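Here the complex is missing one protein chain, while the rest keep their positions.
A and B are the chain letters, set down in written order, and residue numbers restart from 1 in every chain.
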Amino acid sequence: MGNELTRFSTWLSTALKWLAPLIFGVLMVTVWEVLLLVINPENFLLPRPSEIFSELIDDLSKISDDRSKIWAATKTTGFIMITGLFWGIVWGVATALLVTLSRAANETLTPIAVAINAIPIIAVAPLFNNWLGLTSPRSNQMVVMMLVFFPIFITTARGLTQVDSQQIELMNSYAASKWKILRSVRIPNALPFFFTALKLVAPLSIIAAIVVEYFGGSQNSLGALITASASFADYSKAWSVVVAGSIMGMGLYFVALTAEKITLARDRSPRLLLIAWQKITGRTTGA
Amino acid sequence: MEVVSISNLSKIFNTGKDNEVEALREIDLTVTKGEFIALIGPSGCGKSTMLRLIGGLIPITSGELSVNGKTPTKAREERDYGMAFQSAGLLEWRTARKNIELPLELMGWSKAERIKRANEMLELVQLGEFARSRPAELSGGMQQRVAIGRALSFNPALLLMDEPFGALDEMTREHMQDQLLDICHKTESTVIFVTHSIPEAVFLSTRVVVMSPRPGQISSIVETNLRAGDNTADNTKIRNDERFYKKVTEVREALYGK
Partner (left out) sequence: MGKKLFLLLNKAAVRRILIFIAFLVLLALAYTAYKAFGQALDDRQRDWWFIGSFFPRTDDRNMPPILDILSEFGKSPRIGGETYISQLFSGALFTLREAFVAFVVGSIVGLVLAVLLAQSKLAERGVMPWVIVSQTIPLIAITPLVVLWGQANLDFLPWEWKTWMSVSVIASYLTFFPVAVNGVRGLLSPSSEHLELMQSYGASRVSILWKIRFPASLPFLFTAFKLAATAAVVGAIVGEISTGVSGGQGLGKLIFEFARTYAAAPERLYLGVIGAGITGLFAFGLIVLVEKTILNSTGQQIRE
């Protein structure tokens, strides 16, 4: 009896962990809806959530006959965001791995990166437009990539280089190769750093992708759609596009969070990703 | 006069959960004024838990426990005791003197009084010229002395110490033991002192309380009292005295359950 009670309380606290954000979210949206219903301002800036969502669903329901503007724009902007994110991560991690080879390289490149990271990279967008073509997705990809590259590089390099010197000494005492040290000391140490950066840049990349669309790129994009809706004073439309963008951002953040949880679950070995992948796909690679 | 009285005390963590731990079972102990009690036992026997119970930092599960005739929480709120931990636990952003002033600030002392008392305490622990140093600039032993100065700063009649010298080297440790005894005699404090070291327990205490693990119980109490009330006794002499070794052996046998 007592045992069941405690099991219930354990279950309750686990449930609460997941429910708390949900309850708070529902509460927030309800307050928003009710407050606007009561004070009833003109349809300025902040439409009611129900208006926004009905607009969004209305638009998305036209996906089947290919007339959904939001869906088409999401595909355009999403492609730019994901490719920019991908290459930013690849280059960022690659450069971070590179600077672990030499102390001098690390001490030269990291301060430069820190300084560039303090520069509003979005301001470079017109330059890229000039170089790569105003309507080409390339320039937008480049901006997203640069925006992703610097935090990933700086943080990952920090994780790869700021390792416990005793661990390195221990590995050296085993006459371990540089590669072995990288794999068994540096990379495990850097993983939490990397994921922290990843969680930071995932939402950043959607904001960047939308904002650079003010300067140029496809007319069929989220940024262009927001501008167009706003200029027609169609605010619930503009907001529904904003919501679509943030759903994408949340999705990316969630992917980053899940990858982090899986990788850092039991130990910090990258092999866990493989195991997780095998579990997900049900595949095994022999014994 | 009874300072701490414990009867039939038990402590269970995470009652009713999967990770339930019975930390202490049926503890009976009375500490009178001026005593120096050493708590010794293997890791995980609940020594630190007992200290925290006396300090009112965690609630008891069953039994009775009073400090100066009050509940531990009340005693804590009335600042009846000072506490010191294994790591000095100094605030890194405060100077040595400001660290000692911390409890006094909380008690609403005026600035002039605080500075006066903190300087006295620094003299007491022989760190007079380090008043303006920050913890990072002090050695481990010096930090620990500041922490002890902090614990003593508001004249608590009772000191609760959780392995305060555990992280020090042997020479510093003996020096600190001498100083602690000296301070305690001057201030007539009652001390409950958790330690891992048998010689330390024997040397410092009037009584050594030996505990056994899982669940923590008092397995025996060894009367040491090597000074027999004589506060001027020569510490080196006591450390080399045959009685000291005998008591060490006695405590060791009690610990191994012979």
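FYI, a residue touches a chain if its C-beta (ideal position, glycine included) is under 8 Å from a C-beta of that chain, and two chains touch if they have at least 3 such contacts.
Given the structure is predicted, the values throughout are model-derived calculations rather than measurements.
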Message = Under the definition given at the start, what are the shown partners of the omitted chain?
response = A, B
Key: Chain not shown: contacting residue from A:T83, A:N117 or A:Q167   = A:N117
Message = Touch as defined at the start, partner being the missing chain; which of B:G34, B:G63 or B:G89 qualifies?
response = B:G89
Identified contact with the non-displayed chain, of B:K11, B:R25 or B:R52 = B:R52
Remark   = Where chain B meets the chain that is not shown, the residues are 52, 55, 57, 76-79, 81-83, 85, 87, 89, 91-93, 102-103, 105-107, 134-136, 160
Query = Since one chain has been left out of the picture, which residues of chain A touch it in the full complex?
reply = 16-17, 20-21, 23-25, 28, 41-42, 44-46, 108, 111-112, 115, 117-124, 126-127, 129-132, 138, 158, 199, 202-204, 206-207, 210-211, 214-215, 222-223, 226-227, 230, 235, 238-239, 242-243, 245-246, 248-250, 252-253
